[in-house]
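For this view, one protein chain was removed and the others were kept in their places.
Labels run A and B following the written order; every chain starts at residue 1.
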Amino acid sequence: MSHHDVLHPETLPAEPEKATLEGRNKYLGFWFFLGGETVLFASLFGTYISLRNSTADGPSAHDMFGLDLVFIMTILLLTSSLTSVYAMYHMKNNAFKKMMLWLGITGLLGLGFLSLEIYEFTHYITEYGFTFRSSAFGSAFYTLVGFHGGHVTFGILWLASLMIRNAKRGLNLYNAPKFNTFSLYWHFIDVVWVFVFTVVYLMGKVG
Amino acid sequence: MSVTATQKRGLGSAIWDYLTTVDHKKIAHLYLAGGGLFFILGGIEALLIRIQLMKPENDFVSAGLYNEIITMHGTTMIFLAAMPLLLGLMNAAMPLQIGARDVAFPFLNSLGFWLFMLGGILLNCSWFMGGAPDAGWTAYAPLSTTSPGHGVDFYILGLQIAGAGTLMGGINFLVTIINMRAPGMTYMRMPLFTWTTFITSILILFAFPALTIGLFLLMFERLFGAAFFDVSLGGNAIIWQHLFWIFGHPEVYILILPCFGVFSDVFSTFSRKRLFGYTAMVFSTIVIAFLGFMVWAHHMFTVGLGPVANTIFSVATMAIAVPTGVKIFNWLATLWGGRITVNSAMLWSLAFIPSFTIGGMTGVMVATVAADYQYHDTYFVIAHFHYVIVGGTVFGIFAGLHYWWPKMFGRILNEALGKTAFWLFFIGFHLTFFIQHFLGLMGMPRRYWVFLEDQGLDTGNLISSIGAFFMAAGVIIFFINIIYTAAKGEKVSGDPYDGRTLEWSIASPPPHYNFKQLPLVRGLDPLWIEKMEGNGKMTPAEPLGDIHMPNNSFIPFMISFGLFIAGFGFIYHNDNMIGTIAMFGGMAIALLSMLTRSVKDDLGYHISKEELEKEAE
């Protein structure tokens, strides 16, 4: 396939993200990366679970966590997962502008999530004096939730650079795999969050 | 023609070529050179250890320096020598064995190498910057969290950077094997080395993240005041041990499985027989990998996990002896009745079988919980793991180097020098480590700086030290062999051994696009099939056409360099302003390089059909 066919395809195939060998490689490679990330987060979850009660007489999960904020955060992130599905739907229909619109919404929802998380952390620090250094529980909490937050931040920056770079050139076989890879990453962030709200917040509330 | 062009371009452009290359064959050279360099460093450290322990109450090195030397010996040999040398062999041979023109992610391949290299250099910079890490290669908390100075920080950052590179290598090989096999090359027709590369890559993918997190926790604890392992704030030091060994145990299979692949290919080639029990070999590899994830706590029997946990991990560990035994018998059966050629590659492989079996046997001994309370942290354990890592991995690397050297460089290593190196190393190896079983049983603890006179340890330690010098002599002769071969070595054809697999169907060294036309594979040992049933050449699976190739890139080096600078920054950011600047500056270099990679289109280039036809003339 010549460069021209990749960058300016006459028709976009049904699955543009997997039309080239590079695209298929990227798709598979990124899935494997997510497999590795699964173990990465499992290590963090395991650490958190073993240290969740090590509060060193500081505030505990039950004292601090409120469900309202976490619920809103959850809905924001879940919805952003759906909006990225919409974006990929429009990609497959070769509707570039609609894809960009839904990707934009996805990014904004992600930003909303991130703002609430920053607010939450500030709240714990100012209200309870609960920091990264106050106890083993504190270290484990901020590391686990912060690693997830870091992934969200990186995702938003990645999305922004993808959208800006491709704003004026439409879909082709070179950037379709990139958008698709981002969407996989974003779903994975949501997967991790499902376990974060379950293990950290809900179980923390239950006791 | 291309060879003379290379020579004319001069040193500067050759260096630039290697700094920017994305060709898996050149990246293999880089891995072998880098791994070889660190192998020498780790070897020198080993000699220093053996000189210190040559006689009772020796004062050759100070106690503190001794701790640094043993830590760096272990860390260097595992992460910076054995792994990259294996990745080098994989890069050199695996894509050729499956009939691929390249790996799936040439850019990541280069990035993986530079991350390893600069991570390794960062770690070794500690020698000149206030002292190397001194908490053992396992860096157990709280020893590692309370070790003064910056030694352990270098360990953390160096391994973090190198480890990221290895993870990329793993993903790259997985996708290459799944997506880029030549037509007809089904999974069950892949050579064993490709199979073990595949399984090893899965282990890398799932084991390294645990180390990544362990290192992050340690870094947060030492540099940012976290309290994961700090008992006074509710922490628990055992978490480190779990994370380290959840990574660490699969890691030993990462080190040995590729060598199993090398031996399988070598035995089959030089017995001129199909590998006996191919299917059983594949499945035993899978079973070893699967069980390898469920045995990590056998390194922690004396921690006090309780009898239930200890028993489970003990049984799982012993179970691994079964698939390993299957392999040993299959190798023996491959040799049985074969027309055997004994050359250097074969010598290393033949020597592996008894050496590794001894290591496996002592492995079952240390897996027995009640007995392990006696063996734990003694020289018995040192002897055990050197029998498997040297007798398995190092022998495997030497066998692989001898086997594929002509494929990589077009010249065959000198046999006389090769055999001399082997015998020196082989005798030295058993002298050094066999006696250590008994030193351990007599109660000599590992990691001790000195031992006392007249406790029955004097002669054993002397013998062990003498053996170490034999090993060193063997390694020196091997390196002389490399230089000799580069200068005067015998040039060989593409198929010097009457080989069986695809890599022997193309020129030595291969053209940068590997296969002009992708070969059609008709079964296991495809080249052998063509030799027996066809015209001795691979049938092309496609007409001659344009070949798509990736562009060289300097960005992998820049990303790694940014992280290298940031590594220093993280280590020193609490001490002075320059550290903080380096931390942010280095990260900025790395992230901007990544952004450049992301926004710049890189579609590669094509070698046209006409050029290919011209080259053939």
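By definition in this document, contacts are C-beta pairs under 8 Å (C-beta built on N, C-alpha and C of every residue); 3 or more make two chains touch, one makes a residue touch a chain.
Note that contacts and distances are computed from a predicted model.
J.: Of the options "Imidazole glycerol phosphate synthase subunit HisF", "Cytochrome c oxidase subunit IVB", "Altronate hydrolase" or "FCSD flavin-binding domain-containing protein", which is the UniProt protein name for the chain that has been left out of view?
T.: Matching "Imidazole glycerol phosphate synthase subunit HisF", "Cytochrome c oxidase subunit IVB", "Altronate hydrolase" or "FCSD flavin-binding domain-containing protein" to the record, the invisible chain is "Cytochrome c oxidase subunit IVB".
J.: Write out, one label after another, the shown chains that touch the chain missing from the document.
T.: Per the touch rule above, the missing chain touches A, B.
J.: Looking at the whole complex, which of A:S2, A:N93 or A:S115 touches the chain that is not displayed?
T.: In the complete complex, the chain left out is touched by residue A:N93.
J.: Tell me which residue among B:F39, B:F107 or B:F206 touches the hidden chain in the full complex.
T.: Counting the whole complex, the residue in contact with the absent chain is B:F206.
J.: Which residue among B:A81, B:I239, B:A590 or B:L603 touches the omitted chain?
T.: For the chain that is not drawn, the touching residue is B:I239.
J.: Across the whole complex, list the residues on chain A that are touched by the chain not included here.
T.: 8-12, 14, 28, 31-32, 34-36, 38-39, 41-43, 45-47, 49-50, 67, 71, 74-75, 78, 81-82, 85-86, 89, 92-96, 168-172, 184, 187-188, 190-191, 194-195, 197-199, 202-203, 205-207
J.: Against the chain that's been left off, what residues of chain B make contact? List them.
T.: 174, 178, 202, 205-207, 210, 236, 238-239, 242-243, 246, 293-294, 296-297, 304-306, 309
As a convention for this text, only the chains that are shown with their structure count from here on.
J.: List the residues on chain A that touch chain B in their complex, please.
T.: 1-3, 6-7, 21, 24-25, 28-29, 32-33, 35-37, 39-40, 43-44, 46-47, 50-51, 53-56, 132-140, 143, 158, 161-162, 165, 174, 178
J.: In their shared complex, at which residues does chain B touch chain A?
T.: 104-105, 108, 167, 171-172, 174-175, 178-180, 205-210, 212-214, 216-217, 220-221, 224-228, 230, 232-236, 239, 242-243, 246, 548, 595, 598-599, 601, 603, 606
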